[in-house]
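See structure below.
Entry: chain A
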Amino acid sequence: MTAVRGALHAVRSAPGPSMAAAVIVGLFLYALVVPLFAADPFRLSGMSIMDSFTPPVWMEGGNPRFPLGADDQGRNLLTAMAYGLRTSIIVGVSSVLIGLVLGGALGLLSGFVGGRTDAVIMRIADVQLAYPALLLAMVIDGIATAVYGRERSAGLAITIVIFAIGIALWVQFARTIRSSVMVERDHDYVAAALVTGRSKIAIVLQHILPNVMAPVLVIATINLGIAIITEATLSFLGIGIPLTHPSLGALIRNGNAYLQSGEWWISAWPCLVLVLLVIAVNVLGDHLRDHFNPKLRGRS
Partner candidate 1 sequence: MSSQPLLQVRDLSITLTRAGMHLPVLDAVSFDVAAGEVLGVVGESGAGKSVAGAAIIDLLVPPLRRASGAISLGGDRLDLMRPAEMRRVRGKRVGFVFQDPMTSLNPVLSIGRQLTDTMRTHLKLGRGALRSRALDWIERVGLPNPRRVFDAAPHELSGGQRQRIVIALALCAEPDIVIADEPTTALDVSVQAQMLDLMRTLHAETGAAMLLITHDLGVVAKMADRVAVFYAGRVVETAPTRTLFEAPRHPYTAGLMAATPAPDHEGRMQVTAIPGAMPGIGALPSGCAFHPRCVRAKADCLSMAPPLSPLGDGAAACFHPLQRKDVP
Partner candidate 2 sequence: MILHAVERVLQTILVLLVISFVAFMLIATLGDPLGVLLPPDATMAERNALIARLSLDQPLMQRFLSFLGGIVQGDFGLSYRTQEEVGGMILERLPATAELAIASLVITILIAIPAGILCGVRPKALVSRVIMFVSIAGITLPNFVVGILLIAVFSVQLGWLPSFGRGQTVSIGGLETGLLTWSGWRAIILPAITLAAFQMTFVIRMLRTQLMEVGQSEHIRFARARGLSEARIWFVYAIRNALLPTVTMLGLQLGNIIAFSVVTESVFAWPGLGSLFLQSVQAADIPVIAIYLIFVGAVYMLINLAVELSYPLIDPRLKRRGA
């Protein structure tokens, strides 16, 4: 009961973020449930050339088996997108986690050790500013191909993309956590607690964690949007995730070729799903940022 009432209150006081949250939950369910009932259309068994270019069901030549139509390989777009969306979500969430872990570790190191270590880490962060996530991820992917060779790197493709994006996202996390550590580490209570024999790192961590939760959550949400766009863009460019693996970017890339000949639905639906997801994540991120604003201020 109270949960229902709380949700109703949230919807009334912040309709935009509530709608965004609903869209995100809806898309997650879509990506989770559809694969339970339908085979992966990117497998050979999921394709049938007979059905290729079937338009959406309400258009002439539509087929109820393909509500949103089929692509050039006869893949059912409704299921193909669910699989693609699953890739987007997996890559997005995992790469943000990697960015968080990497940035968190470097931020803690920078804040605790200080001095030259701190200077070096922060300088690297400055230089990395020149290279946005997309560019870095492309470079890292190119390096991975050079190291592993094309065949072997195809098998590792998703892992490589996750790490490529994750590595590109560490800077903001590191900066936030570093400044938190620097604020806390010289407080009197740290010295006081040291007397009791606990380690300095444990004490500071205990005090920092509640403080950094809010900004880290905000940065994570905003970076989730960036990570999803980056993955989709990489797949669209034909880098990283191979075309045989489901992804929204690959579907769009594929459909783009048929835009001129009038088969708009092949790229339009994946575009729509991608844009919905990204806008919902961004709206949520903006809302969180405004909500936690006093905590974010004076921190950067």
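As a working rule, contacts are C-beta pairs under 8 Å (C-beta built on N, C-alpha and C of every residue); 3 or more make two chains touch, one makes a residue touch a chain; residues count from 1.
How these were chosen: all candidates are chains of the complex that A comes from, given by their letters.
All values reported here derive from a predicted model rather than from experimental measurement.
Candidate 2 is the partner touching chain A in this complex, chosen from 1 or 2. Those residues of chain A whose C-beta lies close enough to touch candidate 2 in the complex are 126-127, 129-132, 134-135, 138-139, 141-143, 145-147, 150, 225, 229, 232-233, 236-239, 252, 256, 259-260, 262, 264, 267-268, 271, 274-275, 278-279, 282.
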